[in-house]
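Report on the structure given below.
Every protein chain but one is kept in place in this view of the complex.
Moving on, here comes chain A:
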Amino acid sequence: MNVRSLNTRLASMNPIAIILYGLIIWFVIAFLIYPNLNIYGEIFFKDGKFTLEAAEKLLSSERAMRSLYNSFILAFSLVVTVNIVGITLVLISEYFDIKGAKILKLGYSTTLIYSGVVLVSGYKFVYGEEGFMTKLLVRLFPSFDATWFHGYWAVLFVMTFACTSNHFLFMGNAIRKIDFQTIEAARNMGASTWYILRRVVLPVLKPTIYALTILTFLTGLAATSAPLILGGKEFQTITPMILTFSKSMTSRDLAALLALILGLATLVLLTVMIRFERKGNFMSVSKVKSELVKQKIRHKFGNIAAHILAYGLFVLYIVPVVLIILFSFTDSASITTATLNPSSFTLDNYIQVFSSMSAFKPYLVSIVYAAAASVIVVALTLAVSRLLHKYNNKWTLALEYSLLIPWILPSTLIAIGLIVTFNTPQLVIGNSVLVGTVWMLLIAYVIVHIPFTLRMVKASFFSLDSNLEDAARNLGAKPFYTFRKVLLPIILPSTLAVLALNFNGILADYDVTVFLYHPLYQPLGIVIKNSTDAQAAADTKALTLVYSVILMIMSTITLYFVYGRNSRT
């Protein structure tokens, strides 16, 4: 053990490694700690003294307290429901032998290509006041209340199904790593399907489940569109309030404080999860892995039930997407009344979006930014995860927590913090001014996506078998060579999945972009917002759907290139 730690320490004295780690530390200080502390200082120490006025205001507001409470309720409920649905989806598509699994998988992965307001409106086409399901129910039970779909249960329902993307991607990757021989052995010893799931499959999934639990919790706390659209008066959550406040000069302190509360809650959960992660050894025991063979459910009734469940979920997932695509060919009157009428089908919306050549430039700008930012953020977190995996001391702990700083600030304030900090020459970046350059937006995208990426990349690192690394080392491989040839290929599927998700997330971002984009390079998110803004006179309803469909196509292409092909090898 001693020899090993000495060895690794000597290996880390590699000058390239030192430069690399130096760069990471510089980046963290320059772009994560400094600007964000700066904005906190500006907010809480107005006129040089610290005030607790914001806390008093919030505590005395019944609405704020109730919204905060609701956010936590939603976050905890989602952790349970999303894990259940997410694990079910993965078992159906990867573990059990279900007929037509390939098509089912496509349906389950639809949440990867759309989100936010559009996703919720997709569900509203089905369950909303004018929705197809509601109309059917009213026809069956005339006394049925058409406005049934709102409040806590509606929000929970939509978000439970909408937030399984991460489960689908990352747990899918994890389950494919399970050693089939262990399953076979268990089966030969007479273990039941359920017992194998519990004692063989689940333990291997644990690091992924921990990471996904945190993300789900965070998603619940940050829920915006679903509560805004479906929550109604009785179920309001806190994030919409944070967004409103963060855009007003005088209310920023409230926004920052609320975000801090949510961020700290996430960090507490994270700390608990990190404890769990450290405690257990989650690697599968076998060193010579054989590929997973899909399991037939032997119980006949169980098999039928599983198929019904699988196809039921498929319909549930696919219908909102199909409706969005269909309605993108209609007009606002059809969309608001959710009526599909062949006579109102039109291509005008699409023609309007692509009418001029200049309409294509924003796509290019956004693609370049998204590609650059998502590659940088993955490279950065890979290096950091390697550090965290290799060393376990107070410095790496500090590094890990400082990389999570973006979780404790709303992205609007991160953007404003960057402007306020970097619109004068700063020593930490060599006395240059960043505001007004194209780099500003790139840096912001990287910063905002670090915590999520780190969580996922780190989780896959911690499910690595350290014996592999030792073996490579013993055979004389250099550290970087080992990393490249032995470790990276194993964590690559998850890493690429993160890359794709980040890429898609950046494509249409508005909140960060609007503050930082360069005048000559207008990204897509700005164009979409401008043409679908409430003030715009065009058919904004239809245009929103048209842009969503375009983004869906772009996302699908990305996922196919980065992730889809890989999963098939």
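To be clear about the criterion, a contact is a pair of C-beta atoms (placed from the backbone, for glycine too) under 8 Å apart; a residue touches a chain by one contact, two chains touch by 3 or more; residues count from 1.
The rule is simple: contacts and distances are computed from a predicted model.
A chain of this complex does not appear here, and its UniProt-recorded name among "Carbohydrate ABC transporter membrane protein 2 (CUT1 family)", "Iron(III) transport system substrate-binding protein", "Aldehyde dehydrogenase" or "GAF and ANTAR domain-containing protein" is "Iron(III) transport system substrate-binding protein". Among A:L137, A:L228, A:I429 or A:A471, only A:L228 touches the chain left out of the display. Only one residue from A:N36, A:S121 or A:T237 touches the chain missing from this view: A:S121.
Considering the full assembly, A:I416 is the residue among A:L156, A:I416, A:A444 or A:A472 that touches the omitted chain. Interface note: of A:R63, A:R278 or A:H299, the residue touching the hidden chain in the full complex is A:R63.
If you put the missing chain back, the residues of chain A touching it would be 57-58, 60-61, 63-64, 117, 120-121, 225, 228-229, 232-233, 240-241, 243-245, 247-251, 254, 331-333, 336-337, 356, 358, 365, 368-369, 371-372, 375-376, 379, 416, 419-420, 423-424, 433, 435-439, 442, 484-485, 488-489, 492, 496, 514-515, 517-522, 526, 529-531, 533-541, 566, 569.
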